[in-house]
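A protein chain is absent from this complex, but the other protein chains hold their places.
Here the chain labels run A, B and C in written order, and each chain numbers its own residues starting at 1.
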Amino acid sequence: MQKFSGFELFRRALGGHKSWQPQWRNPEPKAEYDVIIVGAGGHGLAAAYYLAKEHGITRVAVIERGWLGGGNTGRNTTIVRSNYLFDESAALYEHAVKLWEGLSQDLNYNVMYSARGVLMLAHNHHDEISFKRHVHANRLNGVDNEWLSAEQVKEFCPPLNIRSMRYPIIGGALQRRGGTARHDAVAWGFARAADSRGVDIIQNCEVTGIRRGPSGAVEGVETSKGFIRAKKVGVSAAGHTSVVMAMAGVRMPLESYPLQALVSEPVKPAFPTVVMSNTIHAYISQSDKGEMVIGAGTDAYTSYSQRGALHVTTHTLDAICELVPQFRRLRMLRNWGGIVDVTPDRSPIIAKTPVPGLYVNCGWGTGGFKATPGSGNVFAHTIAKDEPHKINAPFTLERFRDGFLIDEAAAAAVAH
Amino acid sequence: MTNRFRTHSGGRIDRGAPVSFRFDGKTYSGFKGDTLASALIANGVHLVGRSFKYHRPRGFLSAGSDEPNALVNVARDAARMSPNLRATQVELYEGLKATSQNRWPSLGFDAGAANDFVSPFLPAGFYYKTFMWPAGAWKRFYEPKIRAMAGLGVAPTLPDPDRYTQNYAYCDVLVVGSGPAGLAAALAAAESGATVWLVDEQPELGGSLLAERTATIEGKPAQQWLSDTLATLAAKDNVTLLPRTTAFAYFPHNMIALAERVTEHLAAPGADLPRERLWQLRAREVVLATGALERPLVFPDNDRPGVLLADSARTYLNRYGAKPGDRAVIFTACDAGYRTALDLAAGGVAVVAVADLRREVHGELPARALAAGIDVRPATVVTGTTGRLRVSGARLAKIKGGPSVDPVGASETLACDTVLMSGGFTPSVHLFSQSRGKLVWDAASGAYLPGSSVERERSAGACRGITGLQRVLEDGYGQGEAAARASRDASSPARGATPPPGASSKSFPAQADDLGTDGFIGATPHARNPAFTKAFVDWQNDVTAKDITLATREGFRSIEHVKRYTTTGMATDQGKTSNMNTLGIVAEALGESVPKIGLTTFRPPFTPTTFGLFAGAARGDQFDPVRKTAIHDWAAEHGAAFEDVSLWKRAWYFPKALPDGRREDLHAAVARECKAVRSSVGMFDASTLGKIEVVGPDAAEFMNRMYTNAWAKLEPGRLRYGVMLREDGFVMDDGVVGRLSSDRFHVTTTTGGAPRVLAHMEDYLQTEWPELDVWLTSTTEQWAVIAVQGPKAREVLAPLIEGIDLAKEAFPHMSVREGTILGVPTRLFSVSFTGELGFEVNVPAHYGRAVWEAIFAAGQPFGITPYGTETMHVLRAEKGYIIVGQETDGTQVPDDVNLGWAVGKAKKDFVGKRSLARASMSAPDRKQLVGLRTTDPKVVLEEGAQIVADPKAPVPVPMLGFVTSSYYSAVLGHSIALAVIKGGRARIGTRLSVPMPDRVIEVEIVEPVFYDPKGERLNG
Amino acid sequence: MLIINCPWCGARPEIEFRYGGEAHVARPADPAAMSDQEWADFLYNRTNPKGLHAERWRHIHGCGRYFNAVRDTVSDFFVTTYKAGEPRPDIGESGQ
């Protein structure tokens, strides 16, 4: 792999940048792999990377219907945090945050992980109890999260309006290690690093079927580029998981919803952190480019249309303008939608399936980006060992049958 | 400064109305009808901005909404400050103050321009390859530096005081764009009687006709025809004309979002007018007449101030009487360059030369240029420009072979002060693409054109690749007729067949220049070392041709990847001037055809759209409805503090004035209120509780199915506490239910749960059990509810109530009776959420305040004390009564919160029952509701605090449960808390720890009932 | 904002409606007779097709009625709406 560094940049500049090599190959699929990952989003690429790096499995193909990183990875609002309530969730997301902290160096790709803090606003007593419950549980789980008074909220994020509003801010929970990362760089960094370890990333190749043998076990996948054999197939297809799993005859506890996001025109630094309000349904941060990056909850109905409704956007922006009324004159530059796969308990599924050789990583809902390295890491483990890592062991499909839900939504955590 | 570059006459500006304005602190003058851009150009000012990355000096590129360079800040005052406005769209008004952006210390000398010198080290995506060492330096050092450099304008720092409004509207035919095609379409539709809306982003309707100098339509000069047509349209009742209105997004089912700028152009907007208005317009049929955008040519140094799009220069000249310079060099790949050249020459601008990329030049326009003595040079390119803050010369070179591949010959530098370029026109298909219509590549014109439609929509004129004024007018008219016809047919399919050009029942004889479809996509050839020249593709984001080839070299093959890696097309113009040239360069680099490369998605909005427009009137108390009870004003008058509970304002506590003039704090007020209830009597506004009247012969059966409890045997006149589960077995809501008669139940719910519970009931009733004869009616707002609680409650109420015997035997605890109070009908409940003797007086809401006041007066001898939600919480916690949402979080089954008794074991089924049968729902380590006592009775635990067995255990510390409710009980003289703890009931009597950041609090697990465990006080 | 054809009130804007999830997921007549897996299928598993989807809507800010619709989840266009209790119209396979 061609090394990236300031020195290399300087050296190649002298040659007019003509000597840079492709960051990844554009291979045709081979007839057979040890593992096929369906979906070249951040999670799928990360799984491939860790299969190669940590488990020595390099005969891996990542198959992508469109272009790599073009789904939710390239559409999300890039928030990273780990202050989840339940032990199981905290362990999973904290695993991810620890990987984020060294990811640029590990991948030799600047993913711009910026721990500028994630601040969740409390607007009423119920929020306060819920956030304090998170803060205490997080502390005992070794996850940083602290309660701020309204004044401390204002001090940490001066642009916020905390008083003259319909639901004044009474405090907030701050995870200082939380923040943002550059979404495209995550996909590209994992792609480049996986490719350099021998992983084939096959773009513009649609999976049309999952072939199962007489025993029921997976034999490979049918694609628009022909049949590709593999004894292990990991599905990491986000909003399309139900569709792909149906090819193997597996019904999923998932529904796919549109999730919208938008950015403003760029302005000079005016918002120092990530702020989320579940009570009034909006979150905001400012990108390195200067755009205000804004999102909210999902639209109301299941859809694969990758677009949402205007009335959802208006509610998101009326909330933002309530929180930061001086931004009313900023302007929306771009608005888009993704497809998020939502489970009944709003926690992901990273697990084996009833089909031997078929694994699934899905159900990340509106918050999958933050887990990218951790999710890929434990999914790789699950595929390589044919058993879950202890971190993802609770995130099974069977938990819905048995009632062992990990209900972060019910626990009044913010939905993102 | 005078308008040295103003023509002597002509244009649509009002020369009788001079306007004075300031730019970067300097005063200039212009005319009414000018944009900021045209006025500055008339004053000879071209340097108006700095680019995003290299801070290169920039001038105007275009005259419209596609402008990437001339972004300014316009401020009416400190709060009314708008960054990033395009000077080309800012209408001039007296006193306008604009400043340039992204420069320090000044526009002429910008320290950030140092970036331009190190630009070889800052190629596309450079930041992905560096700034990684040492770990952590990104966030601490590099990122803040980059962020400070990035960004364009400065965000306002004061809340925006302006108003924004929103309107829903409907019409038969919406026409977007008021150029010739749109005008003709609107005319045709309007004549058919359809309701027609014609919208255009510009301040004046007319589109390209506004800049016509020589064309004629139906024998009239084009501008005369335009004003006649607008007058015709304006006179029709069925036509709505909206200038200054951008159709910015196309939503499913023909809903178009329009942003109308109402007051932005006024020197003194009145306070009653909104700044902008959002129209959510639903059109039966849409005609898109959005025209075409001129493409720049990508040649070295094409970004110097003074380098403009040729047709934009013509617009400045003809429409605003503003000359782009004194000496123009024109670089063109189509006939538009000649049209501009001819108009410039007529307007007194010297045309030094026309360099035409095409090898052979023929046709009427070039011939007229030659005839006019203009130096026309076929097969010639511009390979560079000179000058620093303004272009001073253009280097021209001859192409030896075909345009894109062959080397070029020796160059010659021509002195000039403006370079005008035209790469042809790109049909504006943004809205069509947003509508999910399919674009098709038209090889003949080298453009993506609208293919099949998804919505009831059709394109007309230049946006579908039609050229020539007469054909455009006739196409517009034909589309307008077809749209009107289709709008009358409700059964019309989603897409109407688009009529072919010229399928119009009316002809529009017109004389005008037909520019044809020639043009160029990509980077023009030059002999300079491409690695060290900057030929800009995306002006604002500083993306050059070589950045794009670098991306392809690095393996970014998808156009979406190229866009993201280089940021081309991601600036505030969203690629209007750059996307096609990017495609051309990528296609050439990859050796593919343009249509093989694909297209990036056209995302809304068409142009940047103000946040306030979306927020509309929703701010402050109008952000969400503020729901107040009938008794709210009384509480406010009596000094209550309020808390938000869902949309409601609830009295939280009633602080009394202290002798020293201060008021009690929460703690003191609650202690006093609690003691009053326990010792005498208190009153509480419980009106926000949800209420549902369940009526019908099958009411009891329905209740049986919806609640865990058994209802069949509940006698009329009695109350029962009911528990409702979700189908997954978890507690959803609770409340007291009264049976008024065999077929009528008065159900209460939690305050926040009311809408949810009603919807849940309707769901089952309508979709699972439609056969049940029972109906649900929300009565939350019908009844004001006054809880009178305490040992003296009966004595207070008895004298006021008529028709109900309040004696204990006649009206036992958990009963309901109907009677009157003050002559007002009441449903009186004997019920307690405090553990004391208690009643709840339900009266029609209009009488709530009067009845409250009467009870307050009647209670004076007993010292009756109004209390709020905080005291209510303490009193119920002393009794171990749960609050759904506080002791539960959606993961508790009834037994977890000691409500197992409320589950009708004999019932065959109820919502949630099957889920309770899962093994996990009765596991011994489930968290169970218990009480907590702190060793130090004064210590009040923090709600949400976690409970552990061993606070010294290493992280992650195993947690057993958490504190759900915690208060100081003034009545008991010690703190109390409720908690849910794994296997909690078996732990009663044991001790556990609550680790806090600064200390560990020891607690004893106790029964969750702290006060009157036998319930003796309930009966008074 | 979609336009939804309420079987009772006719075409009305989406914000008057509330989405109700997949249609024709009938509550079992005898839940107690079901295995945990069968019960979980009823509670949680959904078809979630990319394509035609039979789904429930309620005209909550209108006539209040639940009804069913078949909508293409790719385009969000409705194929038909029909009253609760009526069978799913035969308009092709769901999903792709």
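As a convention for this text, contacts are C-beta pairs under 8 Å (C-beta built on N, C-alpha and C of every residue); 3 or more make two chains touch, one makes a residue touch a chain.
The rule we apply is simple: contacts and distances are computed from a predicted model.
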Which of "Sarcosine oxidase subunit gamma", "NADH-quinone oxidoreductase subunit K", "Iron(III) transport system ATP-binding protein" or "Amino acid/amide ABC transporter membrane protein 1 (HAAT family)" matches, in UniProt, the chain that is not displayed: "Sarcosine oxidase subunit gamma"
Partner chains on view for the chain not depicted: B, C
Candidate in contact with the missing chain, chosen from B:272, B:660, B:715 or B:998: B:272
Per the touch definition above, residue among B:58, B:76, B:282 or B:720 touching the missing chain: B:282
Listed residues B:622, B:922 or B:990, member touching the removed chain: B:622
Which of B:499, B:530 or B:696 contacts the chain that the document leaves out: B:696
Those residues of subunit B which, in the complete complex, touch the missing chain: 163, 165-170, 195, 272-274, 280, 282, 617-618, 621-622, 624-630, 633, 647-648, 693, 695-697, 773-775, 777-783, 822-825, 844-851
On subunit C, residues whose C-beta touches the chain left out of the figure: 1, 8-10, 12-13, 15-16, 61-65
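Here, only the chains that are shown with their structure count from here on.
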Selected pair, greater C-beta contact count between B-C and A-B: A-B
Chain centre separation in whole Å, for subunit C relative to subunit B (CA means): 28
Where subunit A and subunit B are represented by their mean Cα positions, the distance between them in whole Å: 22
Contacts with 2+ other chains: residues of subunit A: 305, 307, 309-310, 344, 402
Numbers and ranges of subunit C residues touching at least 2 other chains: 1-2, 18, 36, 39, 43, 75-76
Residues of subunit C defined as touching subunit A within the complex: 1-2, 14-15, 18-19, 21, 36-37, 39-41, 43-50, 53, 55, 71, 73-76, 95-96
Subunit B residues within the subunit C interface of the complex: 168, 251-253, 255, 280, 282, 436, 454, 494, 727-728, 759, 762-764, 766-768, 770, 908-909, 913-915, 917-918
Subunit A-facing residues of subunit B, complex: 52, 79-84, 120-121, 123, 126-133, 135, 138-139, 143-144, 146-148, 150-160, 162, 164, 166, 249, 251-252, 255, 257, 278, 280, 529-532, 546, 550, 553-558, 560-561, 564-565, 567, 570, 572, 574, 601, 603-605, 608-612, 614-616, 618-624, 626, 643-645, 728-730, 885-886, 889-891, 915, 918-921, 942-946, 948, 955-957, 959, 962, 964, 995-997
